[in-house]
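One structure is given below, represented as structure tokens, and several questions about it will come after.
Only a single protein chain was left out; the remaining protein chains are all shown in position.
Here is chain A:
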Amino acid sequence: MLKIADKIFQSRLFTGTGKFSSAVEMENALLASGSELVTVALKRVDMNDASDDILNHLKHAHIHLLPNTSGVRNAREAVFAAQLAREALETNWIKLEIHPDPKYLMPDPIETLKATEQLAALGFVVLPYIHADPVLCKRLEEAGTAAVMPLGSPIGSNKGLKTFDFLEIIIAQSNVPVIIDAGIGAPSDAAKAMEMGADAVLVNTAIASSANPIEMARAFSMAVESGRIAYEAGLGRIQSEAISTSPLTSFLND
């Protein structure tokens, strides 16, 4: 079972709310995904409006909101936005996204570390979106992060796990849950991430931009589950040739 801060998750598939063709389609896809943690951009919702279209379609007992700070450019703006989100949405969970570069949405490691320190000290459950940088992950742990969210490839790119080798290191040495965020384009990418031992994945574009988001959400749900089962069962070693004999040690049997 996955536990982040004080929350236990049955589903290891986290999802986003952007890019859908309607709030109803979003709701149906999220329900089909089984996701229990759903990220929402503060800029898209009206925090002062109880009838906000997006928030209204997320009112399900099993769905926890994860507000994100998309749009901020530095730690100061992020901390300010997180505090208002906590007040308005009544959650101390925050997905910390500081990407001052609006073209590729690359996370700023320096500002992210700074904001994580401050937000953790203020009692937030911080989930920072970062590069697949193993050292940064350790520094974030020291700063009090609840999890780390390294990217698989540029956000929205659907390119899959381009950072595979670094994700392996991060997973191997992490003391907090590792959630692979960004770039997961196909259910097979999600399965691969889970097979390598990621604690969860976050998928948005691949579901929302699909011709059939509901079916795609279901496919991701199955892939994440099967990848996790495979990880727990223990995958066999990869061999390039079939090995039936032991040419180097067979003399010991003589």
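By definition in this document, contacts are C-beta pairs under 8 Å (C-beta built on N, C-alpha and C of every residue); 3 or more make two chains touch, one makes a residue touch a chain; residues count from 1.
Assume contacts and distances are computed from a predicted model.
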Which one, "Transcriptional regulatory protein AfsQ1", "Stage IV sporulation protein", "Tyrosine lyase ThiH" or "ABC transporter ATP-binding protein", is the UniProt name for the chain you do not see?
"Tyrosine lyase ThiH"
Decide which residue listed in A:N28, A:T91 or A:N158 touches the omitted chain of the complex.
A:N158
Would you mind spotting which of A:L2, A:L42, A:L66 or A:L136 touches the chain that isn't drawn?
A:L42
Identify the residues of chain A touching the omitted chain, counting contacts across the whole complex.
18-23, 42-47, 69, 71-73, 76-77, 80-81, 84-85, 100-104, 156-158, 205, 208-209
